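With one protein chain withheld, the remaining protein chains of the complex are depicted in position.
For chain A:
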Amino acid sequence: MKALLKFLWIQLNMDLREKGTLMNYYVIPLLFYIIIGSVFTQPETKSTLAATMIIFAVTMGAIVGIPGPLVKMRESGTLRAFSVNGISNGMVTFVHAISAFFHILIVSVIIFCTSHLIFKSDNPTYPVRFICVLLLFLLTSTAIGVLIGTFARNQSFVTTFSQLVFLPSILLSGIMFNTSMLPKVLMWGGRIFPATHAMQMFKGLAFHKQTNYSSMIALFVLTVIGVAAVMLTYLKIWKISSGELS
């Protein structure tokens, strides 16, 4: 346990020293938050600013930020170096994920605490539910980020695939504009992304606003996606550990 905490502390510090990670976890989400908070003036969009910007920050950090360093560690032989020193592939991945979780959580808390003060957005009607939705969405997104990083063969694949998940998540989830404005195909297509369900849950469960579909369905789908991502990642790492290091 002591070794695990030591590793986590070192990883948290390393992430802060790494420019790319710092950009994905902190700089871009916070910059985007400030710009959007300043630009969006309509009451409807402004009311849920904390939720929309948290969805952006979590998706950016988890889907774009997590997979790249995981693939780099595998390609450069870092995982092998850790492995021969007794630190398993699974442990390195786990610590990387937990560190990312904490960094993205910090950004989310910053947005949550400042959106009302700076941009006069609405506070959630049910703050505890807001935090629960945030944690579930963050866990699911982190699991998907790790899944992409574990399965991706190389950096170019990870860059392409992360963008394939990130961009539709932002455009089709309803954080930029209401999904009812989208053609039906895109509206339904958007529902494969966790960000869409998170948006519905924030709206329905935390802000007590009207949703496009039941928040409980969104909760169920998000949970299933998260559990499936964790299981697939675990299976992949188990397969690697019991066989060969790639």
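Here, a contact is a pair of C-beta atoms (placed from the backbone, for glycine too) under 8 Å apart; a residue touches a chain by one contact, two chains touch by 3 or more; residues count from 1.
Convention: contacts and distances are computed from a predicted model.
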Hidden subunit of the complex - UniProt protein name among "Protein-export membrane protein SecF", "ABC transporter", "Cytochrome bd-I ubiquinol oxidase subunit 1 apoprotein" or "Tetratricopeptide repeat protein": "ABC transporter"
Candidate in contact with the missing chain, chosen from A:Ile10, A:Leu167, A:Leu186 or A:Met216: A:Ile10
Of A:Thr78, A:Thr114 or A:Thr159, the one touching the omitted chain in the full complex: A:Thr78
Touching residues on chain A - with respect to the absent chain: 2-3, 6-7, 10, 13-14, 17-18, 69, 73, 76-78, 80-81, 83-87, 243-245
